[in-house]
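Only one protein chain is missing from this complex, and each of the others stays in its spot.
Presenting chain A:
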Amino acid sequence: MTDSKYFTTTKKGEIFELKSELNSDKKEKKKEAVKKVIASMTVGKDVSALFPDVVNCMQTDNLELKKLVYLYLMNYAKSQPDMAIMAVNTFVKDCEDPNPLIRALAVRTMGCIRVDKITEYLCEPLRKCLKDEDPYVRKTAAICVAKLHDINASMVEDQGFLDQLKELLSDSNPMVVANAVASLTEINEASSSGQPLMELNAATMNKLLTALNECTEWGQVFILDALSQYSPKDEREAQSICERITPRLAHANAAVVLSAVKCLMKFMELMVSDSEFVKNLTKKLAPPLVTLLSSEPEVQYVALRNINLIVQKRPDLLKHEMKVFFVKYNDPIYVKLEKLDIMIRLASEANIVQVLSELKEYATEVDVDFVRKAVRAIGRCAIKVETSAERCVSTLLDLIQTKVNYVVQEAIVVIKDIFRKYPNKYESIISTLCENLDTLDEPEARASMIWIIGEYAERIDNADELLESFLEGFHDENTQVQLQLLTAIVKLFLKRPTDTQELVQQVLSLATQDSDNPDLRDRGFIYWRLLSTDPGAAKEVVLAEKPLIAEETDLIEPTLLDELICHIASLASVYHKPPSAFVEGRTGLRRALPKSSGGSDNDSAGDQQQQQQQPTVIPNQDSLIPDLLNMDINAPPVVPTAQSAFSGGTLDLLGGGLDSLLGGSGAEVGSSPAPGIPPVAPSSTAGLLGDIFGITSSSAPVYSPPKQIWLPANRGKGMEITGTFSRKNGVISMDLTLHNKAMQPITGFAIQLNKNSFGITPAAPLNVPAPLAPNQSIDVSLILSTSGPVQRMDPLTNLQVAIKNSVDVFYFATVMPMHIFFCEDGAMDKRVFLSTWKDIPSQNEVQFNIENINMNADGLSTTDGISNKLQSSNIFTIAKRNVEGQDMLYQSIKLTNGIWVLTELKVQPGNTTIVHDSVNLTASFKCKQNASAFDDLSLKSRATDVAQGIFEAFDGILHF
């Protein structure tokens, strides 16, 4: 008896017939009917109408029939949720069955029925099954938790299933452990919070590593994949884990091997790269990787894609194994192409002879893609291994002689690259290349050939004829070819101006007048102008020496590579794309390789980059506390060595940091454009007075940003602190206003500053004369010196402060305005300025706009006014220039830590009519708010990090 007959019934009254059969009294007939239903379901027929009849068959002792009914239920329950309820009772009953196979079957199936009403009934049986005496039921229930989480995540959390699942990690049965790990990993990745649910501590690790030795091959994969996400706390732990994982490399299952490789590759990052341990480990990694190449082609493909990543990360790992990547005649094409890629990566001086003879062999194969890639590979070898270049070129010439069209074209493309790498070395072959001009029909090959002709125009007698021949069908060419042709002809003209004038005019008019491609037109115009105004300059531009091309091509960008290494064996490693590129929605956290504790140069560079990415955010206040707690509050100004920078803080800067900042320091900061920038002063009476003084006395007042609330009363247990910084006559001071909003007097004030970027430290203890009575406020000025210990903060001007009084110790962070670090001796000699300005590379230049300067207000009516005002804050104007009606001011600043900042200030006058009308000055203060000027400020300094602070200082001073 066979089952295939069920596939064939396609009669009209089929459903009706099935219905009666399902309701038959005979068991055999019932079973037959259900089989027919399943067969129809498989081929895509809608048999949902039979739902009640099939469910009726559920109550049976026959396990096979039961399984079939369950299968039907899983498919159709969703479309018939009300009917599905009918099945619940049977499920619940089955979960109590004495036969563990039936218990497991029931809980497994129930989890697959995604109907809310059924899910509700699932909880109780699931809870029991998680504690079942039979491991088979437990391992099924473990997976069922993941199913339930997929349907209703909050229910899993509310019902405490997660804790039960975590308990299963210590189960005595290895398969239960493995399924629990798989389940937890999935829930982890799906959880929106990104908080790891499964904390891999040393104890859990130990359990998992023990289970690893005993569970099935698939379970080993689940465990290894979970282990790979663990971050060992130090090198020693990493080593001991590696030691326990290494035996897996001898497993027959490729998935186990690759997952073990992933763990090892990741943990090796934590170790000193030239240690004996790492050397041994790399030795052990190579043979299993090679062995993967004798598995089934599909597995080989996955292995090869991964090996491609591994040899990029650790090029030495397989350097002696070139031969195993030689292509076999019967390999499927996808294996062949991948092998070829790896061969090029492994090519070196030692094996290049062998590689080349192989590649030459491949170039005569049948598959067009493969042949092309082989030819391209020969070119890449030439570029990678200099000593082989000559041999490669001659091999390519041999291939060109075969006259196989696509081989020739591919060869020409790579020869162009070889010319780029070794200029003026292989020109002798150009004549051979030119012979094949007519056969080229692919844009890339045509473009390459044109480039070669243009580049070596002076050595090709008939270059003009050749190029002219391309010109005929100019508009039918691909853009790539058009651009190349334009450049090549201009090159030719510059080299042989006498007889090619006509040609160049022709191509220029074709490019600029008849083409509607903007790139082409623009390039045409640029050449045209260059040629017509200054042919000398044109020569310099067009015929300039080109930088050599890089040796390695097609390398994966390092941060992506690191991420992919963390995903070895997974789909991401097959696609060579991060999971976010192909997985919808929930992707979990991006994975990154752990940083080595050794701290090589690369790492610190990476760290800096990270810091720069988030320049103006003040770290979470909470994270400051452990740092500041290290300070002895009563000790004299010398700050004890506080530990490491607050790395903890930088990590979740965007998390709580901002909120607590906004909540903590009140609306003032909230209203400013970005936290950390001192808010622009609203016009206050004090400001107004200052303005008046500024006009009457010719020297401008010293700028100091308005006071801000640093510590609100509710966080300071009644003490409110507002403050600012100022610099007067070379003395930096912190001006504080302490306000007691509490009910009892406060005494015993002391202050302490954490290490900071500029070494700011109190020059004298905080001096608060008397106990501060309730509801009284006092202004205190704390003199600061810059002789304290220095530690880079982020943002640069961040300052962490601790204030102690009779009530408690309070911690807060604030941002110092940059101008307090401007030294009095910051005027630079004009010539020194000029040479320094030129010296500083332009990538160190940062530009900002300062907008809405009220020109009428505060003596800013002339550029002199501006420079006076800036000078009062130790920004010295060195020179002034007028370019096309715009005033340019050149200024220098010296910071207390010896950094020089050079600035160029471009003043674009706004509403000039009122500017000189000094009578209207006071009146215009209010009504001319929008009289604006845009200042272009470009800073040149060797430490560009200070730029933001400088800008803010300028902004503050000019708006003051």
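Here is the rule we go by: contacts are C-beta pairs under 8 Å (C-beta built on N, C-alpha and C of every residue); 3 or more make two chains touch, one makes a residue touch a chain; residues count from 1.
Basically, contacts and distances are computed from a predicted model.
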Check your understanding: The complex has one chain missing from view, so what does its UniProt entry call it, picking from "Signal peptidase complex catalytic subunit SEC11", "Mitotic spindle assembly checkpoint protein MAD2A", "glutathione transferase" or "MHD domain-containing protein"?
Key -> "MHD domain-containing protein"
Study note, to complete from the structure: Among A:Gln409, A:Ser570, A:Asn798 or A:Gln948, contact with the omitted chain is made only by A:Ser570
**Study point:** Touching residue (missing chain; options A:Tyr121, A:Tyr301 or A:Tyr890)
**Key:** A:Tyr301
Exercise for review: Check the options A:Thr42, A:Asn201 or A:Thr432 and report the residue that touches the missing chain.
Suggested key: A:Thr42
Practice item. Using the touch rule from the top, list residues of chain A that touch the missing partner. Key: 2-4, 6-7, 35, 38-39, 42-44, 61-64, 67-68, 70-71, 75, 98-101, 104, 108, 111-112, 114, 134-137, 139-140, 143-144, 146-147, 150, 173-176, 179, 182, 186, 189, 213-214, 216-218, 221-222, 225, 244, 246-248, 250-255, 257-259, 287-288, 290-291, 294, 296-299, 301-303, 306, 323-324, 326, 328-330, 333-334, 337, 354, 357-358, 361, 364-366, 369, 402-404, 567, 569-575, 579, 582-584, 587
